[in-house]
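There's a structure below that I have some questions on.
Apart from one protein chain that is not included, each protein chain of the complex appears where it belongs.
Our next item is chain A:
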Amino acid sequence: MEQLKTIGRELAMSSQGGFGQSKEFLDLIKSIGETRSKAEEDRIVLREIDTLKARLSSPNTPKFKLKEYLMRLIYVEMLGHDASFGYIHAVKMTHDESLSLKRTGYLAVTLFLNEDHDLIILIVNTIQKDLKSDNYLVVCAALNAVCRLINEETIPAVLPQVVELLGHQKEAVRKKAVMALHRFYQRSPGSVSHLISNFRKRLCDNDPGVMAASLCPLFDLIVIDVNSYKDLTVSFVNILKQVAERRLPKSYDYHQMPAPFIQIKLLKILSLLGNGDKKSSEQMYTILGDIIRKCDSDSNIGNAVLYECICCVSSIHPNPKLLESAADTISKFLKSDSHNLKYLGIDALGRLIRISPEIAEQHQLAVIDCLEDPDDTLKRKTFDLLYKMTKSSNVEVIVDRMIDYMISINDHHYKTEIASRCVELAEQFAPSNQWFIQTMNKVFEHAGDLVNPKVAHNLMRLIAEGFGEDDDTADSQLRSSAVESYLRIIGEPKLPSNFLQVICWVLGEYGTADGKYSASYITGKLCDATEAHSTDDTVKAYAVTALMKIYSFEIAAGRKVDMLPECQSLIEELLASSSTDLQQRAYELQAVICLDARAVENIMPMDANCEDIEIDKNLSFLDAYVQESLEKGAQPYIPEDVRSGLSNISNFRSQDHESSTHALRFEAYELPKPSVPSKVPSVLSSSAELVPITQPSYVAEVHQPASSALTVSSSGSSELKLRLEGVQKKWGRPAFSSTTPSPSSSDTFGSNNGTTQHESISSTKSKVHNVSYDSRKQQTEVSSEKKKLAASLFGGASKSDRKQSYSGQKVSKTNSHASDKSIIAEATSSSDTAAVRPTSQPPPDLLDLGEQTVTSSAPSVDPFKQLEGLLNLTQDTTNLSSSGVSMPDAPDLMSIYADMSSSSQSTTVAPPPNVTKAHLAKQPSKGSNVQEFLEKDALVRQVGVTPSGQNPNLFKDLLD
């Protein structure tokens, strides 16, 4: 035994060159490998940092030692610790003459420094020198660093040399020079704009590597400006043709595909060039068809090319034949067992349905399967697809699904996205206002902080405007239901501010409208809400205004106002609030309550928020006042542009209102009369105003009538009569209606709905709901539920009315098709899942034999085979080394190999035949590698990392 150890050690010593590091470094790596906690690792690394600090700063460290210290620095930084104290040494090492050290220096520098680091200025000089070197390897190392480190400021320093290197005799240098130039272009397009023609030149390079490299910058350039590169379409098509016909050197083949990476890049470029251009597209049809036909759909890379072809076909001017083969490929993807292919299939489907929407129907069930897949990635991709194919007939199902998913996830980034998508779809396709409000409530409740504040205003606007012109009962029903739901929700302890604002506004406006709830009940709820969210000033402002409205309505109706004690204390608190806005609102509330019914009715008319307020842009009502002032000797008004000599008002005017014939004066009249209050309480001006709206354009609009109204009141009439006619747009973002506030635009939503019949919609809606949700509970009828879901999504089976209108036969066809499929689905789902999907075993190289957590993949490893491998190997080793070194750990390397080749044949997702062959062919040669394994193993033993310890996988071949 002792003997064995020494032999192992000797072997290890002899192969020390293989790892090439000192014992100390190996020990470091080893000890970090053995740590069991992050804290332990950190301790070791910190100790190492101290050592390195001391060593690096000592003046007479030999250079080859320095090199190793740099490696250790890289290692330390890779583990997430700060190694900035050693950066300068890396920079110094790039100055070294010897390539070995220089290379290490460059490696360290490119890993350590970002392009905005101060030390870069110290390297530029070295890079300049190295770019001129006779040794092309030095030039390559320098170019690598150029790509990583040169920033906008330093580009001019190296640019001439890089351009010169485009003509270097070594193709490796030319290639890197092209990439460096591409990088410069990305950093600062202006600095290399005069050199762009070089990319075209390099496209004709003799070396395929350089040609391929030039495709990267060309792609970027074409994205920005397609038209200047249309002339290259023929060249790209030709290159692609040559690549597909295997004219490139064999070494570019990858898994028997001819230069697939180059093909993909070219396809990407072609899809840009052919987008919306019939003439260019026609040049591509033949080659695209050829590639799709020839592509090997069994290998991953073949599918990657196929997928890129579909992307290209769906982007260029459509060709029916190509679309058909693209659709075929998609169905192959979707039917595959590989999740990756399903994912790509869904993505490709999303691209293709833009051109031919009907192809989605044949894949209904596959899409539903993906939607219900436990894999989040696939699910999200499917939501993407659904989002693209939403229309008014399926919006309810899709949005409901999206919301369910949204509630279930924690990922903020995606939650925001899906919430805004729900809102967008609901706004665009909402079948009824009631549904819209319910949907919005859900979105707000669960992702209120994440959605755009505009959405809240849209919701208020919808509730205010209701269904349309003449359906008042429906409107009030809608409002009552909104009030009811909000009264239920308002008690929740945590609500997003956006949502609370909506709730306060609606309760204020409509809380008492239907007489179901008393004013004191609503006001009590509002006070509770402000108390619960006492830090949110905006919510408080909304709440106070709501209180004011409710009290005003009470007064106007002739009822006596009994202010609840909590309301009183709230108002008292706000009177002294540090926010002037809140103070003002509180004072206004106090003032309004003391007025008589008639005045209050004029200030706060009931349900008048939708009424148009006419804006007298000429301020003609002031004419008399102005006249009077002029007569008294006041200066006449001089417009601002005349005064300042600037005409900056003109653009302001044009964006403000369409009626540019009226001249709107922005400048206040020049009158320091004390009788006119300078500050205008805008809230008073109209009951409907939602004051704390942040959109500047909107605020400008609001303030106009406000000030005009106020001036009237202050100019003598004690009646407090406000002119509310004329203000048209009060909330909602411009997108909802058109941007110009014309009377008809405010009804956009209503008229949309006017075309569809509410009654029928709501009834079908409830049907769909019942169908899709109730049946889900019945686990036995998985397939029928899916079918129904499919029908509601794709408008197929049960909702056939749409389709029957043009082809009744087709419906029945798809019906039977769907049911056939569903039977299969049922059959598969009923049997054991483990048994159903042996074909979707992970590819053999993912097999992890040493893992304890292996569940389904474990059975595929035949224990006997493993044993066989063991036996074989021990025989081998005894043959090889007569001393009889037995390595208990090496065998599984061999057995895996033996195993892989057999298992990979049985799987359907097998690697292409050549790979299997290669493995088989490689096997005998592996035998001769035993020596290598032994060496590695022995060395490792000597180092002390034993595979039998924590991690037996360290030794496993990555490429099995």
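In the analysis below, a contact is a pair of C-beta atoms (placed from the backbone, for glycine too) under 8 Å apart; a residue touches a chain by one contact, two chains touch by 3 or more; residues count from 1.
By definition in this document, contacts and distances are computed from a predicted model.
Asker: Hey, which one's the missing chain according to UniProt: "Superoxide dismutase", "Golgin subfamily A member 7/ERF4 domain-containing protein", "AP complex subunit sigma" or "Cleavage and polyadenylation specificity factor subunit 2"?
Answerer: "AP complex subunit sigma"
Asker: Thinking of the whole complex, not just what is shown, which of A:L46, A:M78, A:C204 or A:I407 touches the missing chain?
Answerer: A:M78
Asker: Touching the left-out chain: which of A:I120, A:M179 or A:L322?
Answerer: Of the candidates A:I120, A:M179 or A:L322, A:M179 is in touch with the missing chain.
Asker: If I consider the whole complex, including the chain that's not displayed, which of A:I127, A:L159 or A:I264 touches that chain?
Answerer: Of these options, the touching residue for the absent chain is A:I264.
Asker: Of the listed residues A:K525, A:K617 or A:K956, which contacts the missing chain in the full complex?
Answerer: Answering carefully, the residue with contact to the hidden chain is A:K956.
Asker: Which is it among A:S228, A:T377 or A:S534 that touches the chain not included here?
Answerer: Result: among the candidates, A:T377 touches the missing chain.
Asker: With the missing chain put back, which residues of chain A would touch it? List them for me.
Answerer: Contact residues on chain A toward the absent chain are 19-21, 26, 29, 32-33, 62, 64, 71, 74-75, 77-80, 82, 98-101, 103-104, 107, 110-111, 114-116, 135, 137, 140, 144, 147-148, 172, 175-176, 179-180, 182-183, 186, 208-209, 212-213, 216, 249, 251-252, 254-255, 259-262, 264, 268, 300-301, 303-304, 307-308, 311, 339-340, 342-344, 374-378, 380, 413-414, 837, 840, 842, 845-846, 848, 850-851, 856-857, 893, 926, 929, 932, 936, 940, 945, 950-951, 953-960.
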